[in-house]
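Shown next, in structure tokens, is the structure this report addresses.
Yeah, one chain of the complex is gone here, protein chain that is, but the others are all in their spots.
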Amino acid sequence: MNPKLDLLYRLADDQLILGHRNSEWNGLGPILEEDIAFSSMAQDKLGHSLQLYMLLHELGEAEPDTVAFTRNTPQFHCCQLTELPIGEYDFSLMRHFLFDHAELLRFEALADSSYEPLALVARKVKGELKYHVLHANTWVKRLGTATEEAIERMQAALEFTLPYALGIFETTEAEPEIISSGLFIGEVELQRRWEASISKVLAQTSLVLPDLRLLTPVTGGRHGQHTEHLQPLLDEMAEVFRLDPTADW
Amino acid sequence: MLFSLDPRISRLELPDSALPPPDKAALDQFPTYEVFHQRKENTAYVYVGPVHAPEADVAFLFGKEQFSRRFPCTGMWVVLTSAIKVTEYGDDQQSVYDRLPLLPADEIGTADASGLESYDIFHLKKRGKAHAHVGQVSAASPEAALQAAKASFGDQRPVVNVWVVRSADLLRSDDDDRDMWTTTPDKKYREAISYKVQDRIDRFKQEG
Partner (left out) sequence: MYGSASTHDIPNQATTGLENEDPILLAEFEAHIARGEKIEPTDWMPQLYRKQLTRMIEQHAHSEIIGSLPEGTWITRAPGFRRKMAQMAKVQDEVGHAQLLYSAAETLGKTREQMLSDLINGKSKYSNVFNYPTPTWADSNVISWLIDAGAIVNQMANAKGSYGPYCRALDRICAEEAFHLKYGHDAVVHLATGTPIQRRMMQEALNRWWPAIMTFFGPSDKMSTHTEILMRWKVKMATNDACRQQFLDMYVPKIWEIGLTLPDANLHKNEDGVWEFSEPDWEDFKRVINGDGPCNAERIAVRRAAEENGAWVRRAMQQPQARYVRPLA
């Protein structure tokens, strides 16, 4: 696949699917104020994905609505982390923490992309992602130093989520060209920065970061291989849209 | 198990019936922090409302989305409600400063600056409106700060109510954090103005 398309689809699908998942918390959060904050970040993710699908559209792909609401599992390039059900709040927070650290670093790097339209988007959403990471850090630090119950839950969530989080950095065949053309620094370098970034926060908590080299990353998402959770998600998301994909809703 | 028309709810797998829950314990919802925002650079911080939060940094996270997601904002302050000293309320035409008892000079504080602290002063100009920041004073206590505020800002009228906050108790957003608000005006999907449907109605009527 064309390296631009390859990169954009991965980024856009991640944000769409995670934004969709996180919106499931809307109205069900642990405290009203957090409910509001979490919804804002889910909306931001949808907004980011829309901007990226628009770049894809400019490159000749279908309209954002068509791309988002009519494809099926094998055509999605999100990492499997994003498609897992919301679970309990410990998991959703941990996923948010691990994903958004990578996302902030990714967009900071993309601000220097040789592909100017993408660099522009990256520079624009930097402030939003800064809030997302501040939010995630505050919660992980608080819960990761709180009651025994909270520390146990967050530790379990960390251990469960990490192999999926490592799947964020799964590369595709386009990776060498993505790097050589200056589109993006590449997943290996991103992962290196991410490890440093999450380690710094976790070091301020009672949580223990396992040796990442001993974990087996859950991959496949970037190549259209997904968990059993993605297709039901897509069917649900498109339930109304697919009643008539040509209609104006 | 509860089956709902809302697939999110069905996934919660709620039991069909359950005993009534016990009443919530005190502070289940945390104490409150009062939130102030600045809508534009170089304008006064204005009170927007309280959030329930366990600590100031969380209150900031909450205040940001509750009070500045829909309107322009360049900065935000939060302070624990119990850290605010409040005067009584006057009538809309008066100044509550006129009702302040005079403190003996030794309670106002000495010229010795070492015991002085900075306080932020907020005025309510009209009942039903919101408190706005008017400035800072140095004083040895909240009571003395109120006297100092009277000296500095007492000529403003009317002043229905005054809040006094030790400056160190206010958590303030950094200037570097302003970029957290830069895209707020771009989120048109949550603004009334982006829904323009009259053309569609007119077209429908013509065709009908």
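As written, the chains take the letters A and B, and residue 1 is the first residue of each chain.
We adopt the following convention: a residue touches a chain if its C-beta (ideal position, glycine included) is under 8 Å from a C-beta of that chain, and two chains touch if they have at least 3 such contacts.
It should be emphasised that the depicted structure is a prediction, and the values quoted were computed from it without experimental measurement.
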item	value
Sole contact to the chain not displayed, among A:N26, A:T171 or A:S197	A:N26
Per the touch definition above, residue among A:I179, A:L212 or A:M237 touching the missing chain	A:M237
Per the touch definition above, residue among B:Y45, B:W77, B:W163 or B:W181 touching the missing chain	B:W163
Hidden partner chain, touching residue among B:D23, B:E41 or B:D175	B:D23
Residue ranges of chain A at the interface with the undisplayed chain	20, 23-24, 26-36, 39-40, 42-43, 46-47, 50, 53, 64-65, 68-69, 88-89, 142-143, 146-147, 149-150, 153, 236-241, 243-244, 247-249
Contact set of chain B toward the excluded chain (per top definition)	2, 4-9, 12, 14, 18, 20-21, 23-32, 34, 47-52, 54-55, 58, 66, 69-70, 81-82, 84, 86, 88-89, 91-92, 127-131, 160-161, 163, 187, 189-193, 195, 197, 200-201, 203-205, 208
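Quick note on the criterion: only the chains that are shown with their structure count from here on.
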item	value
Between chain A and chain B, centroid-to-centroid distance (C-alpha), Å	32
List of chain A residues in touch with chain B within their complex	24, 28, 31-34, 36-37, 39-40, 43, 47, 85, 124-128, 130-131, 134-135, 138, 142, 236
Chain B residues touching chain A - in the complex, by the definition given at the top	7-8, 11-12, 29-30, 51-55, 57-58, 61-62, 64-66, 69, 177-183, 186-187
